[in-house]
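One protein chain is absent from this view; the other protein chains keep their places.
Per-chain residue numbering starts at 1, and chain names A and B are given in the order in which the chains are listed.
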Amino acid sequence: MQSNRLGWILLAPTLVILFFFGVVPFFYVLWLSFHQWNPFAVDPNIIYNGADNFRALVFDQGFLSSLGVTIAFVFFAVLSEVILGYFLAQAFMKEFPGKAIFRTVHTLPLIMAPIIVGSIWKLMTTPSIGIIPTVLDDWFGYDLNIGTSALAAFTVTVIMDIWHWTPLVTLTLIAALASLPADPFEQAQIDGANKRQIFWHITLPMIAPALLATVFIRLMDALRTVDEVLMLTGGGPGSATRYLGVHIFKEVFPKTNYGYGSAVSIIVLYLTIVACWLLYAALIAPRNKKA
Amino acid sequence: MKRQRTWLYLLFWIAISFLTLFPIYWLFVISVKPAVELFSTPEIILTKFYWQNYIDVINDETLRGYMVNSLIISTGNAVLVTVLGFLACYALSRFNLGGKESIFFWTITNRMAPPAVFLLPLFLLLTQVYRFGDFTLLDSRIGMILVYCTFNLPFAIWTLRPTIDGIPKELDEAAFVDGASAWTVITEIVFPLARPGLAVTLILTWVFAWNEYLLAATLTNFNARTLTTGLSEYVTTTGTEWGIMATISVFTLIPALIIFSMVQRHIVAGLTFGAVKG
């Protein structure tokens, strides 16, 4: 084993960059969250108001309903993406003609900027002029209206997210599956294990770190989703798709409510960290220590 | 039997590809229709092509500038974070650094921040604190490359860690015993084995930087504006230029596809065996 000094040197650039561009802004936002600041209030100055912002949050109906729909959105979107992404990654492990082409096709949605994804899906789903409502109406007599039906709008945002981000899960899992050693699988087959046993006892534990890393990334990205939803529904109808990212965006940009917006962000950040830490502490950290 | 399987696979992939491609096909449909035709009962098959949007986009010099900025920023950022992430993961994986698991977890928290609020401190830092004489990081490519590290570097570290951990330690220990330097071990033993993970990381971080909008919109003005900020210029009070936006996106697919196909080969090259049974 080399001296730890080399380890710190290798780690240093990462730590320095994240400190200057991640930690310093974080402390500014943390500081701001204990202040009242709207540049277009009668008093445009930054005024210390203790924990008032956080106290107000607990009773803020807008924030709570946003938190609720966000959790539902993240749950359905991320769960579907992980399951779908895993099966697609497994399917890509097999050899079949045209595999490279299919893989490239499958990754195409990733290259689309969220603002464009939102625009396409808006044009595809706008009532009466979008292709999806038209086809659903012609073939099944189903009236899909994302402008009036909360459920329709919610479902479309979830499907859009799945369409856009499943390839990310597939790609990271391909990398994980590709680097698995062959021996345990061969041994298991010799021992006569069936497919399900192999999955639960060998594949899953071995790709768990990569799988969880992917879940984390998708989880936190879905929590921050702004552009796509803003473009597709604007957070509507009503507040049906006003996810936390959109909620904070509206609080900070048009409303210039910087103090309160900071408090919301800090809480969201805190909740994300806690959720991820629990998952992490339970599933990955012990493994890494052993390694 | 075997043959039948192959057909099933093909059928499966064609179905999946249809679902994946349909919105992209629709993007193309939007790009070759005059705006007014978007507001009528839609037809799936295209019969007429309207190329004016393409002519407008090709002739627009400003957009070419945005494209160059986007390419430089996302490629620069992706390479930077993949290299730094690789080194950081090697350090986390192979050394007994105090509190390394906390550091590892802490890195990812940088990606969790909802971006809207963090724009303000970043704007202040870039204009007023991180400056060298008259040069500020605001509206500069290097500034954007560094800012994008906040969400891409954690991503790189988290996707590379399982890969590096998965490379048997015995390999580098054996090399050290043979008298190899740390540099040799990292570049000649760990690096080749980590190639699939590195390729995936490079692609995905490139994609995140390429698509980023909010930070670029706030932190660039004239010199470092990217394509996504250019796209937003077509969402205005007098009309959203769906056609032009779609056309620009069609064009952005081209460099992205080139980079993808260049890097994707390494995912395959890294495969140590054909298939995983399971």
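Heads up, the rule we're going with is that a residue touches a chain if its C-beta (ideal position, glycine included) is under 8 Å from a C-beta of that chain, and two chains touch if they have at least 3 such contacts.
Keep in mind that, in the parts below, contacts and distances are computed from a predicted model.
> I want to check something: the complex is missing a chain, and I'd like its UniProt protein name from "Signal recognition particle receptor FtsY", "Chemotaxis protein CheA", "Carbohydrate ABC transporter substrate-binding protein, CUT1 family" or "histidine kinase".
In UniProt, the chain excluded from the picture bears the name "Carbohydrate ABC transporter substrate-binding protein, CUT1 family".
> Which candidate, B:P34, B:P168 or B:P192, sits in contact with the chain we can't see?
B:P34
> Identify the residue among B:T6, B:Q52 or B:S261 that touches the chain left out of the display.
B:Q52
> Using the touch definition up top, pick the residue from A:P44, A:G98 or A:P205 that touches the left-out chain.
Once the missing chain is taken into account, the touching residue is A:P44.
> Against the chain that's been left off, what residues of chain A make contact? List them.
So the residues of chain A touching the missing chain come out as 38-44, 62, 122, 126-129, 145-148, 150, 233-239, 241-242, 250-251, 253-257.
> Under the stated touch rule, tell me which residues of chain B contact the chain that is not displayed.
34-41, 52, 56, 59-60, 120, 123-124, 127-128, 138, 217-218, 221-222, 225, 229, 232-240
Everything that follows uses one rule, which is that only the chains that are shown with their structure count from here on.
> How big is the gap, in whole Å, between where the Cα atoms of chain A centre and where those of chain B centre?
15
> Spell out the part of chain A that touches chain B in their complex, as residue ranges.
1-2, 4, 6-8, 10-11, 13-15, 17-18, 20-26, 28-29, 32, 88, 90-91, 93-98, 100, 102-117, 119-121, 123-124, 128-131, 134-135, 163, 167-168, 171-172, 174-182, 185, 189, 195, 198-199, 202-203, 207, 209-210, 213-214, 216-217, 220-221, 223-224, 226-227, 244-245, 248-249, 251-253, 258, 261-262, 264-265, 268-269, 272-273, 276-277, 280, 285, 288-289, 291
> Which residues of chain B touch chain A once you look at their complex with the stated criterion?
6, 9-10, 12-13, 16-17, 19-21, 23-24, 26-27, 30, 38-42, 44, 84-85, 87-88, 90-97, 101, 103-105, 107-118, 120-122, 124-125, 130, 146-147, 149-150, 153-155, 157-159, 161-163, 165-167, 173, 176, 182, 193, 196-197, 199-200, 203-204, 207, 210-211, 213-214, 227-228, 231-232, 235, 240, 242, 245-246, 249, 252-253, 256-257, 260-261, 264, 267-268, 270-278
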